[in-house]
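Below are the structure tokens for one structure; questions will follow.
With one protein chain held back, the other chains of the complex are shown just where they sit.
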Amino acid sequence: MENSNGKLQWVFPDCELPPPGESLLKGHESIIVLNMNDDLASIEMTLFYSDRDPIKLAPSLVEASRVRCYRLDNPEDMGGYVVPKETQYAVKLVSNVPVVVQYGRLDTRQSDMAFYTTMGLSV
Amino acid sequence: MENSNGKLQWVFPDCELPPPGESLLKGHESIIVLNMNDDLASIEMTLFYSDRDPIKLAPSLVEASRVRCYRLDNPEDMGGYVVPKETQYAVKLVSNVPVVVQYGRLDTRQSDMAFYTTMGLSV
Amino acid sequence: MENSNGKLQWVFPDCELPPPGESLLKGHESIIVLNMNDDLASIEMTLFYSDRDPIKLAPSLVEASRVRCYRLDNPEDMGGYVVPKETQYAVKLVSNVPVVVQYGRLDTRQSDMAFYTTMGLSV
Partner (left out) sequence: MENSNGKLQWVFPDCELPPPGESLLKGHESIIVLNMNDDLASIEMTLFYSDRDPIKLAPSLVEASRVRCYRLDNPEDMGGYVVPKETQYAVKLVSNVPVVVQYGRLDTRQSDMAFYTTMGLSV
């Protein structure tokens, strides 16, 4: 147990990109990947929607012994793909080496909205 | 591990439907089901209460390779059943194929209330 | 997997009872236990502190096919024990039959505080 560096597949069923808004901290979603291996991790994300076919993004890399924050509103982190805003979607993330993954969302659409996080679910 | 599409049973012990309120985003609860299979998923929800017998809802479907958001305040998503507001309840969700499930609640009853989420618990 | 009703032991490392405050919804903590069995569940909670010995509460019951919300600020839910406010503690909950357990906290100490939840951790 104590030698494991994580899991290969992670799933985030409830994603939705909020508008960035005018506040100090801009509304956004993030997926954070921790690679505790001595090798590069190659990450493949697939996006699922409620009314259209899934989209498979171009693979990306996380360096050995590094954490990488993917901003889901940043096409450079998404293999050039532009995630539609205010649309229900889900993310499946598959790595070629074991990693640990967490999700966060900051929503600033109204003053009682919030920043929240959840650990990834590895299935 | 990397070929799994999820689990068959998910449980959400702490549910309570907030009033929708007057704010821009209406108070609500959601259960989001991701079906990564090539087949339809048939979903059966059972609601548990603190002071009455459980209610088994009519089954519903999630299409293959799609994510579906069940709004728990929307009888059309609940097999016609109207969930009582501001009442403690719990949800058990059983699928005939493996799925991944997440819960979210937006509560706007006062300005310091929040939007929160938790991954489902598969037992 | 689909026939399981939960786990016997659940642990909540980060508890702290907030002051109730003057707002519409009072600051509090809850532990919610879902008993999906046909039998009563007998629940034993142990509270751990940072600077004193653990406290084992008197057992309590959750009826068959019911959900029960334990308000941690309510001595009637805690076997008569009064949880100290604004003090770091942790809860271990052991049931004689499998149950599913979730934790929630509402903190109203300042306007940007929040309502949050986390699934229990079964170890």
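As written, the chains take the letters A, B and C, and residue 1 is the first residue of each chain.
Everything below uses one rule, namely that a contact is a pair of C-beta atoms (placed from the backbone, for glycine too) under 8 Å apart; a residue touches a chain by one contact, two chains touch by 3 or more.
Predicted, not measured: the structure shown is a model, and the values here were computed from it.
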| item | value |
| --- | --- |
| Interface partners of the hidden chain - shown chains only, full complex considered | A, C |
| Residue touching the undisplayed chain, where the options are A:Q9, A:Q88 or A:T118 | A:T118 |
| Hidden partner chain, residues of chain A it touches | 1-2, 4-7, 23-25, 30, 32-34, 36, 65-69, 98, 100-102, 104, 108, 110-120 |
| Interface with the unshown chain - residue positions in chain C | 7-9, 11-14, 48-51, 53-54, 88-90, 92, 94, 105, 107, 109-114, 116, 118-119, 121-123 |
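As a working rule, only the chains that are shown with their structure count from here on.
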| item | value |
| --- | --- |
| Those chains which touch chain B and also touch chain A | none |
| Whole-Å gap between the CA centroids of chain B and chain C | 22 |
| Between chain A and chain C, centroid-to-centroid distance (C-alpha), Å | 31 |
| Sites on chain C at which at least two other chains make contact | 114, 116 |
